[in-house]
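Remarks on the structure that follows.
Complex shown without one protein chain; remaining protein chains in place.
Order of writing sets the labels: A and B. Residues in every chain begin at 1.
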Amino acid sequence: METVENTSAELLAFEARLAKDEVIEPKDWMPADYAKTLLRQISQHAHSEVIGMQPEGNWVLRAPTYRAKKILLAKIQDEGGHGLYLYSAAETLGMDRAQMIEQLHQGKAKYSSIFNYPALNWADIGAIGWLVDGAAIVNQVSLQRTSFGPYARAMVRICMEESFHQRQGYEIMVRMMRGNAEQRQMAQDAMNRWWWPALMMFGPHDKDSAHTQQSMKWKIKRQSNDVLRQRFIDKTIPQAHFIGLNVPDPDLKYDEENKSYQIGEINWAEFQQVICGNGFCNHARLSHHKKVHREGEWVRQAAAAFSVKQKQKQQDLATAMA
Amino acid sequence: MNNNENLYQFLLRCADDNLIAGQRMAEWCSNGPILEEDLAMVNISLDFLGQSESFMEYAASLDTTGKTSDDLAFGRSEREYYNHLLVEQPNDDFAVSMVKLLFFSAFQKELYTALMEGKDERIAAISAKAVKEARYHYRHASDWFERLALGTDESLRRLTYAVEELWPFTENLFETDEVYNSLFAEQIVPDMKSIREKWMTTMREVFSNGGVDIPANVHMYAGGINGYHTEHLGHLLCEMQYLHHAHPGAQW
Partner (left out) sequence: MSENKNDQLPLWEVFIQKSNGAPIKHAGSIHASDKEMALQNARDIYTRRNEGRLLWLVPSNAIVATVIEDEADFFDPADDKPYRHPSFYEVPEGVTNI
């Protein structure tokens, strides 16, 4: 990664490459801000995957059947794997994983606000898969064409692996809606609590988004927040109606002409509160991550110390043989 | 009610061992010391659950009241669970979990290897698949045993504690009773004494590689396979069966 001041010739060459839809590789010249934006976005994405393991992890020991337990474990494991792919992609820009984790712990790096809501009943696991993963997938499919090679390649793998996540979530919702009155009530309760936060996952409206324009220009982001959000709305609402779930939006309208739904106003004050750290679970998620990291330290130290001793032993052996 | 009481009992023991081991390992999900190890432990948990389900389905097929594998897993109390005492012990820390996995996987790999030669074809088939997983678990656990033994003072201290805590539950793995002996007479299950010998040989090797002493003269606990458990199991089941208790009769 090149971080010296942009000379215009290099910048022009870089922009020309982007114009040709070329993919930028880690050792290629790139403007410092491009690298910085990527690092911010990829590490945030990685942290989101890892923090996202927590609300689902909250239910993994209570999953009600063999099938549900295996699926949920495999899904949470995927999230961890995706965090890992993304950390690796970010590491190609010269920041190692330990630094990224440190930034997360210091509050300098963010993760998706959606995980600052609690998972309160089993239907929440359905709603998370269906709505949260559903929203993430819309975004991630678009990111497969992002201009930075390692990020784009991680996205391709992630999208392929996540293809079952949304389905498993919807399947839980279907089963709950076909179950008894209590189960239907739980499903609707989950829908009521996750619908709006899922819509907020796409970020502020385009006109209010600080990062969108530059990111679009650099082809880091390929489609705008509002375009992606609308795509999600239009494909998800019919799925809700199909199983008898109400969309918790009194202002929801269907535009026959454009075959598209118009939603009511998103509560941006709530969005800002959660981003600022005042969400219901902000503190809990971060302190859990810190605790686990701290508790794992002696294990990492032991592994590192063992490796040093092994190498020393091999060297001694080689010296003795010589 | 079922068609073959002894076989049914033995299948439940195998199914319960794996289910409880899988549930304990799943506690590490999103709590691992490093992301890579988190994923590795979930893989191990998934292997256990898969093995448990295979045995539980076989057990359910002998049940004449139409119970499913889920009914058996989520509908029995701690007095009706027949897993060994080792697997229900709490995780406490990473060293405890790895030592538990070492003891258990070394046992499973010998047991499955022998069951593959047994007269019950379905058990032999399940074992043939499961033995590969058990061997991999053993490899993972024995590597960690060595790393923790030879790593830092702290890791050695924790490892030693884990060994002292868990060793008293190891003799229980080889306990036999009328159920087992009758299946042994039918040549469905192997001679437990030979399994124990092989297991001890493995342990001597692993402990010697790590420079750790095998505990001597400790009291060994018996139970588990007869439904008599440590108090830990009740809490584990309480959590695992929560939805079934909160919403009786609901389908998931």
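Rule of thumb we're sticking to: a contact is a pair of C-beta atoms (placed from the backbone, for glycine too) under 8 Å apart; a residue touches a chain by one contact, two chains touch by 3 or more.
Note that the structure is a prediction, hence the values are computed from the model and not measured.
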{"item": "Left-out chain, listing which of the shown chains it touches", "value": "A, B"}
{"item": "Selected residue (touches chain absent from view) among A:Asp28, A:Asp189 or A:Asp226", "value": "A:Asp28"}
{"item": "Option from B:Ala40, B:Ala60 or B:Ile188 whose C-beta touches the chain left out", "value": "B:Ala40"}
{"item": "Listed residues A:Leu18, A:Ile42 or A:Leu84, member touching the removed chain", "value": "A:Leu84"}
{"item": "Touching the absent chain when the full complex is considered, from B:Asp71, B:Asp143 or B:Glu186", "value": "B:Asp143"}
{"item": "Identified contact with the non-displayed chain, of A:Lys36, A:Lys70 or A:Arg97", "value": "A:Arg97"}
{"item": "Of A:Glu182, A:Glu297 or A:Asp316, the one touching the omitted chain in the full complex", "value": "A:Glu297"}
{"item": "Contact set of chain B toward the excluded chain (per top definition)", "value": "34-37, 39-40, 43, 139-140, 143, 147"}
{"item": "Residue ranges of chain A at the interface with the undisplayed chain", "value": "25, 27-29, 74, 77, 81, 84-85, 88, 91, 96-99, 101, 154, 157, 161, 297, 300, 303-304, 306-307, 310"}
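Here is the rule we go by: only the chains that are shown with their structure count from here on.
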{"item": "Distance between chain centroids, defined by C-alpha means - chain A, chain B (Å)", "value": "35"}
{"item": "Residues on chain A engaged by chain B in the complex (per definition of touch)", "value": "50, 53-54, 56-57, 60-62, 64-66, 68-70, 73-74, 76-77, 80-81, 83-84, 87, 122, 175, 179-180, 182-183, 292, 295-303, 305-306, 309"}
{"item": "Residues of chain B defined as touching chain A within the complex", "value": "23, 26-27, 29-39, 42-43, 45-46, 49-50, 52-53, 56, 69-70, 73-74, 93-94, 146-148, 150-152, 154-155, 158, 239-240, 242-244, 247, 249-252"}
